[in-house]
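Shown here is a partial selection of chains from the complex, left in place.
Letters A and B mark the chains in the order given here, with residues in each chain numbered from 1 onward.
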């Protein structure tokens, strides 16, 4: 990365922003699928039942906390490596 | 727009990128939904080529519940983003 000049840094910044949007999309839809797979298993009803909604709440919460924690550890390790 | 994309972006390139991200999300959602619902509703032995009544109803309900789940999750994340003023980290929210 250090090898990029100012102009290249700028271009790369744009690439970065586009990627970041994609990362969010991927993270979000991954979260949806994972919590759906674990929490929703009753197909005798058409709409989410209370038990499923409560599970989704806990699942999203836990997933985000876990992702945040792992993200911090990962960044620390990457920083040590530089 | 369903998933909360399409915020006011000035340049053409940004507007197209936003529309593309929205599209990406819809298509990614559909592909995850199909994979999850096929797993939950269609037995793997493939004894008949047709969807039977039970499988069809299960698929319909599963699509509906998956869709509701996307809304629910989006709502939860919105609440989080508004409510507690994220402590940062980049993986703790979905604000863009």
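Just so we're on the same page, contacts are C-beta pairs under 8 Å (C-beta built on N, C-alpha and C of every residue); 3 or more make two chains touch, one makes a residue touch a chain.
All values derive from a computational prediction rather than experimental measurement.
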Jot down the chain formula for the full complex, using the labels you see. A x3, B x3
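In this section, only the chains that are shown with their structure count from here on.
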Where chain A and chain B are represented by their mean Cα positions, the distance between them in whole Å: 13
Going by the contact rule set out above, which residues of chain B touch chain A in the complex? 17, 21, 24-25, 28-29, 32-33, 35-36, 39-41, 57-58, 60-62, 64-66, 68-70, 72-74, 76-77, 80, 89-94, 96
In the complex formed with chain B, which residues of chain A make contact? 18, 21-22, 24-33, 35-37, 40-41, 43, 45-48, 52-53, 56-57, 60-61, 64, 67-68, 70-72
